[in-house]
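Excluded from the complex is one protein chain; the other protein chains are retained at their positions.
Moving on to chain A:
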Amino acid sequence: MSKSLSLNPDQLAAFGAELDALRNRHLAELGEADARYIRRVRASVRITELAGRLMLFAGFFPPTWCLGVLLLAFSKIVDNMELGHNVMHGQYDFMNDPEFSGKHFEWDHSCTSDAWRRTHNYQHHTYTNVLGKDHDIGYGTVRIFAEQRWRPFYLLQPLWALLQAVFFEYAIAVFDLKLDRYLRGRAKLSELKVKAPPVLRKLWRKFIKDYVFFPLIAGPHWLAVLAGNAVANLLRNLWTFTVIFCGHFTEDAEVFPLSVLKDETRGGWYVRQLRGSSNLSGSRWLHFLTGNLSHQIEHHLFPDIPARRYASMAVEVREICQRYGQHYNTGSFAGQFFTVLVRLFRHAFPSRPAMQPV
């Protein structure tokens, strides 16, 4: 059941207008500070990657090996989240800098950035939490809402989720191929022949880089480098999985039937983004390491505004939500993730929606 008031068309329009005004205020301010910020973020990614890889070259000496792994994991996490994810949204397109162009950015991740732009930027952000349209609902492997149709496959979903967490980058990489459709004969294999090569190429490239090239040039310490890279990738996968599952699958997150899209207004779109997303409260470091996806609500309302601004936008968004009687879904990282786990276990078994969604 929704914790938010339902709004009439006039209220929806006014709600949308207030958020548009907030957005335009920040758009007008974009400039030097944002450019300097994202360049520093990029510098932190590059320098920690270099430092991490160099330390792993020193072999299994525990202090350097552990620090090397942590630095490399940090680099990959920041590259994927605060840098890659945000730049690919076009948040820094205003700079006109080819290295921060949303259309051309490439990241340290097995998922091709083109596939990401399609599944994430377009499908997920436009049709957020609309059943049948937003494939990010459960990522095709888990059932976290009663509104999703139950299948016996989901009985083991805590295990599926764990596997997905460990291999998260690969799960995301092949996500766009929607392999289950071929297994069930719902799509032609010829289509796969067109879509698969770029995905395989990127997977292969990433694999060669971390598991062949760098171990090879490490010479006698090849195993330390190989293991270090594997652990760094694992840490990145677990972290990004946890953050991303908290974005739309918490207790109060709502899903919507396909019918909401019919004649949906700008205000309606804003409300859907708000009710489908959930925030994490915490320190500045939490916000940084989650690529500001801890401000998932603001990110979904304003996906193309630089994420460094979400913290200050959140204050106003909260205030606007309060005035319109809209629930602002936020909580601690642990608290929100716990509610995700509850959903994961509860909806492994058949369940029915409490009431028809709004």
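Throughout what follows, contacts are C-beta pairs under 8 Å (C-beta built on N, C-alpha and C of every residue); 3 or more make two chains touch, one makes a residue touch a chain; residues count from 1.
To be clear about the criterion, contacts and distances are computed from a predicted model.
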Absent chain [UniProt protein name; select from "Xanthine dehydrogenase D subunit", "Fe-S cluster assembly protein SufB", "Ferredoxin reductase" or "ABC transporter permease"]: "Ferredoxin reductase"
Residue, one of A:N8, A:N96 or A:S283, that touches the chain absent here: A:N96
Contacting the left-out chain in the complete assembly, out of A:R46, A:K188, A:R201 or A:R323: A:R46
Which residue of A:A35, A:A51, A:L67 or A:L286 touches the chain not shown here: A:A35
Residue ranges of chain A at the interface with the undisplayed chain: 20, 23-24, 27-28, 30-36, 42, 46, 50, 88-90, 93-97, 99, 101-103, 106, 117-118, 121-122, 125-126, 266, 269, 303-304
